[in-house]
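In this view, the complex is presented without one of its protein chains, the others remaining in place.
Then we have subunit A:
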Amino acid sequence: MKSSVTSATNLPKINRRRRLVKWETVIDHSVLILGSALMLFPVLLTIMTSSYDKLAFAKNGLQFGWSDKFIENYNKALFEPSGFSGTIDGMTMLSNSLILGLGFAVGKIVISMMAAYAIVYFRFRFATFSFWIIFTTLLLPLEVRILPSYEVIQSFGLTNTYTGLIVPLIASATGTFFFRQFFRSVPEELVEAARIDGAGPVKFFIDILVPLSKTMIAAMFIIMFVFGWNQYLWPTLITTEEGMFTLVRGIKNIIQSFTDSNAIPEYGVGMALTIITMLPPVLIVVFFQSWFVKGLTESDK
């Protein structure tokens, strides 16, 4: 990218060298196009198949083309009740997914900013102890303590509630760690200046630190929203009532409908629901790419 200037000035060089560079460029682009195609193709085929009726997939598998059932399938996927109890439609799952994604992202950001603020900007007893208690949680993902976590939620009677769905997922220090690193990079003169001006900790946090962290908050929000939306194992355990299912949780139902039923499964509708499930996080990541990449790559420092 940056080297475009150099290569332009290098142009009047020996012929042999130029041709060599050209071949290299062709190879580079071929590799990248092949890679992009590998990434895109499975999803592209699924989108195409979601425009066909159920027979097309049953007979010939994924379709390469376009048919006339697109609107009908998406309509069915979003509004027609399905599932074992016949109470769940795509819209309900969509809103559950949104609640999980937003609730998780907002909750995590608020809680971890508060904790990180306390750890970085306050001098108090037990500071080191709190730090270690919080950061030990980085060591163990939810998956390894899944069964006892489920039992705790069950003993609180929180199964099939949004609280039970969201709060245990917040119990890791990734966000706190991220904000701690960022706060530590904020120049120390700012606190001193604020204190000389007579600003207390609350004023400093709201008027100076939060505005400074805007980009970081946005980046964290995108990453956490996608993470929350894409949760599978935890919602699978915690939600047994179909009215509480998220879209990603609903994938399990799609796959079971593909195998269980005696009639031909509604493949077109299933494919449509799959696309609906992946669309929101994909769009967010694509449109807010620069924030997202920044948040992701900064967090490991």
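Observations on the model:
Quick note on the criterion: a contact is a pair of C-beta atoms (placed from the backbone, for glycine too) under 8 Å apart; a residue touches a chain by one contact, two chains touch by 3 or more; residues count from 1.
In the analysis below, contacts and distances are computed from a predicted model.
Hidden from the displayed complex is a chain whose UniProt protein name, among "Response regulator", "sn-glycerol-3-phosphate transport system permease protein UgpA", "ABC transporter ATP-binding protein" or "4-hydroxybenzoyl-CoA reductase subunit alpha", is "sn-glycerol-3-phosphate transport system permease protein UgpA".
Although one chain is not drawn, its touching partners on subunit A can still be listed: residues 1-4, 6-7, 24-25, 28-29, 31-32, 35-36, 38-40, 42-43, 45-46, 49, 57, 59-62, 111-112, 114-115, 117-124, 127, 130, 133-134, 137-141, 143-152, 167-168, 170-173, 176, 184, 188, 191-192, 195, 200-202, 204, 226, 229-230, 232-233, 236-237, 248, 251-252, 254-256, 258-259, 271, 274, 277-278, 281-282, 284-286, 289, 293, 296-297, 300.
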